[in-house]
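All protein chains but one are shown at their positions in the complex.
Each chain carries a letter (A, B and C) given by its place in the written order, and its residues are counted from 1.
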């Protein structure tokens, strides 16, 4: 299939980009890596008037250290994120989860920010951002604002960004020492979307769990934190039994979708199994 | 021609792992896919397709589209109604078979999602696709018919109102006294198995290019059947056959899906005729998933009666086979190809087979790799495992007690076929050894003991199949519309180089390599000196094309015969040149020599040159060695083998992982082991994919929800295991080469091996079936003891509308 | 219409293109580089894989305008003066193709794989090719071919390092 026509601009700077976005009106779309957008265009499920290609704005590609956080430029590709020494050192969960996104060729083009802005509940990275309490840095001609991950993912493929806003980067607090991380992705074939995914970070204190962050992929129209699980493991011994018991609440309060790849009921079940496994893997238990 | 003659041949080429001559262009991108060709002036077609499973077309307004820039013409079905005819079905399986009209482009009514309704012809693809949006069509929706059982119920909504029923036919085959077999049988096993609907998914999407020249038309198509297509196009359109040339250039896989006469092919021809310009159409994958014929889709209701010792008494098979909305080229015959395979390799006293073809508002079904035989093999091989479980006998042992022993061949089966040769014991013993069966059984016991969340299962499939389609007399008895012969001709050029022309039409198998091996051996010329020509009705005027694992077993044998004729002709010329009698000539290594006087001889190249010069030929001999031959097999070929699969089943998530897969196949004499192994690998991948991944899913309203590869899951390298393959070799006695087909064997054998392994892992949990594809959710549900829900619940990797509408 | 400048298989092209023109269609229909085929419309199959500035991309999911200024290598650009590239040769030697439709993409993806991992294990090859579908081979011989090519490609490299 073939995309419908659209106008195309390739701004050289963030300022130019947000201006172009503002001028283009609400039916414009930002073209980042295009790995989610291109299939939609080709299937004619999307009809943007204009594409603002931010692929050449070098500043958006940087991954920088801000002391207690990393700021990952929206246009850093998955490939770059996976290999970035800062990410690997301070935010290995992001590297791990990104490795599971699509396939190598898609990871060469697809971007960290693009995945976030697409806000696909089956995407792997939104749950990771949620688990890590990331903050989304958003620009428009009206200025700049920051949106915490908890507010960013609003609904099925819908983020809190306005049509005239551009995601410029994501600030992710470093986890510091003592944390173990894991992303447990469950899918039928290597290329397939996650039926359920669990992003997990656990800080251990000796044999016990001091703090846990657990966020779920594809367990609702947007990623969700399994806060009941987080609470249930905090302060408890890092053991499989504890994890299993706590994980039994993983699906509490979620509204998992039912589709070709899994029923709601099955997803709810999977969430419990996978959460226990993710906790174990993150703690080496 | 006798087997002894075959044995006399020195076999240096046949049996050697020749690297393929086809590869050079394929690895460098110098390919000739149909879509690669765009003659000057080519126009591009695009289709508006029905979004409805079933609807009346009340209005088609093409006026806006006609005004779009770059648009040359727009046609609705009504615009072509006078000339488009009806797509052919060549297999009228019963006298009273209901056989509806099937216009290439819908005129009054649409009966599946994706059926073409209107067509834009434009200067380029982009302009054509844009104009589709401007075509305005009104439909009056009619009820979708999705579920086969419901379709047969009284008062059911009808797919074809005028037929008065959704039943196309009921076809019955019976042999032996089934009632007696069932009466007081100590063991009776009843099962219902679902053969889900599959989408063949050749990597090359369909493509067709029609180039008109005066009153002649050359149609390039990604087809398996250029010869059949030419005849059918002539029949459908009334364009005389001799005005049509069909070319199958490089064809990127078929697996049965390109064994078809598609509406788009007919329309490309008609529109090229109307516009007097080349017309091309290439489908997109999502378009193709809706419109390439689908495969399988049967509900199998089975009753097996057996003795306490495991010996089978009889088998009753009741099939519902989903035809889809129309009968295409061989749609109704596909399930009947399985009729003779339900007994598998086993002896039994009675077999009763009843198949009902059912119309639904879905894409028509037709041949997909194995075509009827995988379904039958699945049924009997699954039942053998069920029987073993019922009796507490090892799955291998129960098979041993029933299979035809090697000394019993030739053996006439309960289905009336004569299996010429086979050695099930040898293949099984070899497979067990490679598999380390006992070791894995021990591990299985250990995991059961430990209540390991990951259980191990072992699945067995001791299969055979009938292939090498087909003896013409058999096809005739099954009311098939054509014969099953194949043609080949051999041209010996003046320089001694050889051109082989074959009626088989490859699409990835490697005919050019293997045929050259056969010819090189028979003629004693270097392999490099043989060029194989195919896939163009102007070059290869006679043929029955490629499907049903027939190329080598029928077409290869035709070539063998043609080569024999060349040698016979050459012998006459050589005898003349050597002033010896024919009987005194030996032919070996491409050289005729006078027996006892080895230094006196003529090479076949020298003889060819002499024949060309024609200066000194014996009386009554034409100046040519060229020969052709047509081979009509006297019997099918019956490859067999033993496949063993070990699966690890995660009982917490339902995820299945193949731990080990061993396939020992007996495909008779092997011409090229490299190619044979490749065929087995690819066949395994597709059979495993049916067991674990693939399903075409329709919702209750008849929408296909697996239109993309994101939803119709084709496994990648990361999803499949490494296979251990080996062979035993029991030559076929039905042809002089001793060969059997191999193209479908892997697919036929592997599906039940995988499912048997999954069920074996879960049997202690009370599970005796998991419906295909065995998605994690289905496995999980089976573990929870859930009966198969017939409700319209999504999920489970499947939905409604595929074979029976349950999931 | 935007004007783009692209180097493809060593030749430079400058063209005006519609923004919506897919790179693969640009290659096939404007440049006549039909060696790179299209197999799907959701970027699943990988048949259209090419290297863009040395990295594998699915050319059906890249706009021609996005390739402006890039260096694109297709399967047609491999090998030197008619001598096949070791990867192409390995695919032939190991019978890693049947119909050959996935082969251009498979070869390009395999080259990308070796760029990062010169000596991949069987499992690494399988994982690395997760984005390329083949319907004929069952992948077994593809995996063998990639590992064979890796071996052949490592050898000359080693010779260079240790003169």
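Criterion: a residue touches a chain if its C-beta (ideal position, glycine included) is under 8 Å from a C-beta of that chain, and two chains touch if they have at least 3 such contacts.
One rule holds in what follows: contacts and distances are computed from a predicted model.
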By UniProt, of "Sarcosine oxidase subunit alpha", "Carbon monoxide dehydrogenase subunit G", "Na+/H+ antiporter subunit C" or "NADH-quinone oxidoreductase subunit K", the chain left out is "Carbon monoxide dehydrogenase subunit G"
Considering the entire complex, write down the shown chains that touch the omitted one. A, B
Residue in contact with the excluded chain [from B:27, B:65, B:80 or B:113]: B:113
Per the touch definition above, residue among A:7, A:162 or A:265 touching the missing chain: A:162
Please identify which residue in B:705, B:735 or B:750 touches the non-displayed chain. B:705
Filtering A:46, A:130 or A:251 for touch with the omitted chain leaves A:46
Touching the left-out chain: which of B:105, B:137, B:520 or B:607? B:137
Per the touch rule stated above, subunit A touches the missing chain via residues 4, 26-27, 29, 36-37, 40, 43-48, 118-120, 122, 140, 142-147, 151, 154-158, 160, 162-164, 193, 221, 257-261
Under the stated touch rule, tell me which residues of subunit B contact the chain that is not displayed. 48-53, 113, 132-133, 136-137, 139, 141, 286, 290, 697, 699, 701, 703-708, 710-711, 794
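The definition used in the following text is that only the chains that are shown with their structure count from here on.
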Provide the C-alpha centroid distance between subunit B and subunit C, rounded to the nearest whole angstrom. 30
By the touch definition above, subunit A meets two or more other chains at residues 1-2, 4-5, 39, 43, 190-191
If you look at subunit B, which of its residues touch at least two other chains? 125-126, 284, 286, 708-710, 714, 716, 718-719
In the complex, go through subunit A and note every residue touching subunit C. 1-8, 10, 31, 34-35, 38-39, 41-43, 51, 53, 55, 79, 102-106, 108-109, 190-191
Interface with subunit B, subunit C side, in the complex: residues 18, 20-21, 25, 28-29, 33-42, 44-45, 47, 74-76, 78-79, 84, 88-89, 91-93, 95, 97-104, 107, 122, 125-127, 129-143
Given the complex with subunit C, which residues does subunit B contribute to the contact? 19-20, 22-24, 26-31, 33, 35-36, 38, 124-126, 201-205, 250-253, 255, 284-286, 507-510, 674-675, 677-679, 681-686, 708-710, 714, 716-720, 722-723, 746
